[in-house]
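The complex appears here without one of its protein chains, the remainder shown in place.
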Amino acid sequence: MIAELGLAALWLAAALAALQLVSGALGLTPKGAALAGIVRPVAVVQGLLALTAFICLIYVFAVTDLSVKLVAMNSHSMKPLVFKIAGAWGNHEGSMLLWVTVMGMAGGVVALIERRLPERTMLATLAGQAFVSIGFYAFLLIASNPFERLSPTPVEGNGLNPLLQDLGLAFHPPTLYLGYVGLSVAFSFAIGALVTREVGPAFARAMRPWVLAAWIFLTAGIAAGSYWAYYELGWGGWWFWDPVENASLMPWLAATALLHSVSVLAARNALRAWTIMLGVVAFSMSMVGTFLVRSGILTSVHAFAVDPERGSFILVLLAIYIGGALTLFALRAGTVTEGERFALVSREGALVFNNVMLSAILGIVLFGTLYPLVAEAMGAKVSVGPPYFNPMGALFVVPMLVVLAVGPLLRWRNDRFGRVGGRLVIPAMLVAAGAMALLVMGGVSLLPFLGLVLAVGLAWASLLPLRERKLRRTPLAVWGMVMAHFGVAVSLFGMSSESAFSIEKLVAVNAGDTTEVGPWLVRLDGVEPVAGPNWTALEAQLKVRYKDADPVMVRPQSRSFWTPPQQTSESALLTRWNGQLYAVLGGEGEDGRWQLRLWWKPFVTLIWIGGLLIAFGGVLALIGRVKSDLRRIIARDRTADRRESQGR
Amino acid sequence: MSRLIVMLLAAIGLFCAVPSLAQEEQSTAPYAYRQLDDPAKEQQAQDLMETLRCLQCQGQSIADSDAPIAGSMRSLVRERIASGERPEEIRAWLIERYGDYVSYAPQLTSLTWPLFAVPLALVLLAFLLLRRRFRRGGDR
């Protein structure tokens, strides 16, 4: 019953999306103006219906209704409740439902609260949002119905991939999704602006909170995903330049560029066409990424939630939406002026530089990810991995970081380096000192070397915009920017330090043996069996001691799940202020000795702390922006009221 | 696509962490899970292993994989490094047998030149764009 309710809500939402598109489009014409009034309410109801469908899906997963095919395929009655619920989006159909839910809700919120834009642009925007939604509703209802029933009802479900049965992972996908789909709002705003040709600061201010929010979720989602890969896969790696990871990085790169260009547009009414373009590109990258992964075109060797037929469906959607938006852009952008001019050395100049670099990095990631396909089309096989992406990315990241240190200090419009140069003396000295120290130490390869010294300089420089300001009266948005930039430095330091200073130790030990890894002494006390709700495991008792500190027990496990049968290794992490000890239990050798994989990774946690700082900086900026927007709206309403009363 | 990261990694896990088909044991090659005694050589081996692609799981480097064949490849790499071979010779030896697929570091060939041309083109394009943007936009 609940499943049918969900399906009905989904059909109704799809129908309302169609209505929203038609009435929005007609509302733009002189004859259909009467329809314009219903667009906003329809958008809100559509969002609520999508949410209803999603709640229904969560419900059938929570009660393990095995007569629903999706539940039977992906869940199991013996699973902890939180993973049952997470199972709702841990599969293709459920995640697509989450996609349309977020999209519908976002459209509804825009319809509900956005009042700054000209009504015509709003109509076009909401029609655009509905247009995109319809395709995904169709995809769900035609090719991936999450509420399909199964007859006869099976006695038990298939279970969820054990690697996904992890708390961090249960909430990582929806976080990323909020980011990907949140960008659809920017996309629709861009479409709306292209249709009505109204691009300006008001448009940028309306778009900015959405871009910021989506970007915050993307940042947090990527950081969480990376940390999950780091501790769950058991090899100590945190980024593999795998197509799937790249698929999440590309929208982030585009969104980061968009975030900065939209600020230029809001503050200075410049970079209009470019901002529109990025608005289109950012969400396009979300869709391209979805396609690349779902179609299995790049990773089909992992036959997991991959279906070429669905891939073709998504490709058609891509062709319609991205192709359509880019055509509209090409036709209309020529008539959108670039807006106000500015000098090379200016805040805008630095932001343009940042945008160009980010776009270039995006280009390289996209091209490198797709190149194996190009080679296959020519009948050959190549692999493109870290040895390609790291140096090629650095080619653009390094100049970008240098400009990042200077940019926030520059004035809008026109400035001189001489004016800010003095403030950069200390960061420059830090860079030089860091470089000297590393050179003396030796043995650090080029990229980590650059990363470390730049991180030190950047950390200082990123705080400079706070100088000569009264901290209490500094706007939240500035705090946000400073924190995000500081987070970049922190994260960069973590990455470079991990790469330069990690110590790895593979040993085979008997109970009682002690081994040394970096500043740690690790002693294997024994290996014992333990049992969890749906797994059993072998657990190593490791007594570890950091230098002279008291010993601590850590317990890495090698787990065996039975639904479905699979083995995972649960690494044990021990965090100190200056790094992490990472321990993995391997197999037992014929001689009865146990394999241990141990790493000491200095400052590795800074990678994700930096990521969180970046996201938190975004949150501060978002709060600041929304607050000042609200203040502006209230002030405007008051003036309007006053005028009205005076008029009488 | 969020699951992306998820799925992908999960999928890798499915294929590599668990050659659960049967009771295939961990690689029995001597240096699959053993480091070289000389830290400098081990570092060389490690750097090389991170850039070689596991043949069975196809989505991971041999340094990150539990697949038995990855263990064999690690052992091969370590033994050859220990006997004094240079990393690039070992890479070439593997490419001779498996093609460019086995190496994550694309070599510059008639097939892969665009990989290197595109970043150059992007640098050029970025330069041109910036120059065009600012040539006329300078101080007024």
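To keep things simple, chains are lettered A and B as they appear, and every chain counts its residues starting from 1.
Simple rule for what comes next: a residue touches a chain if its C-beta (ideal position, glycine included) is under 8 Å from a C-beta of that chain, and two chains touch if they have at least 3 such contacts.
FYI, contacts and distances are computed from a predicted model.
Think of the chain that is not pictured: of "ABC transporter ATP-binding protein", "Thiol:disulfide interchange protein", "RNA polymerase sigma-70 factor, ECF subfamily" or "histidine kinase", UniProt labels it "Thiol:disulfide interchange protein". Listed residues A:R341, A:K505 or A:R576: the one in touch with the omitted chain is A:R341. Note that of A:L81, A:L167, A:L373 or A:A432, the residue touching the chain absent from this view is A:L373. Screening A:N91, A:T121, A:Q165 or A:S295 against the full complex identifies A:S295 as the residue touching the chain left out.
Hidden from this view is one chain, which touches subunit A at 197-200, 272-273, 277, 280-281, 284, 288, 291-292, 295, 297, 300-301, 308, 311-312, 315, 318-319, 322-323, 326-327, 329-330, 333-341, 370, 373-374, 376-377, 381.
Of the residues in subunit B, those that touch the hidden partner chain are 21-25, 27-30, 32, 55-56, 58, 68-69, 71-73, 75-76, 94-99, 101-102, 132-133, 136-137.
Here is the rule we use: only the chains that are shown with their structure count from here on.
Residue ranges of subunit A in contact with subunit B, taken from their complex: 89-90, 95, 161, 163-164, 169, 172-177, 179-180, 221-222, 225-226, 228-229, 232-235, 237, 240, 242-245, 247-248, 286, 289-290, 293-294, 299, 301-306, 341-344, 349, 352-353, 356-357, 359-360, 363-364, 367-368, 371, 374-375, 378, 380-388, 392, 395-396, 414, 504-506, 508, 565-569, 586-587, 595, 597.
The touching residues of subunit B, when paired with subunit A in their complex, are 1-15, 17-18, 20, 25-26, 33-35, 46, 50-51, 53, 57-61, 63-66, 99-106, 111-112, 114-115, 118-119, 122-123, 125-126, 129-130, 133-134, 136-140.
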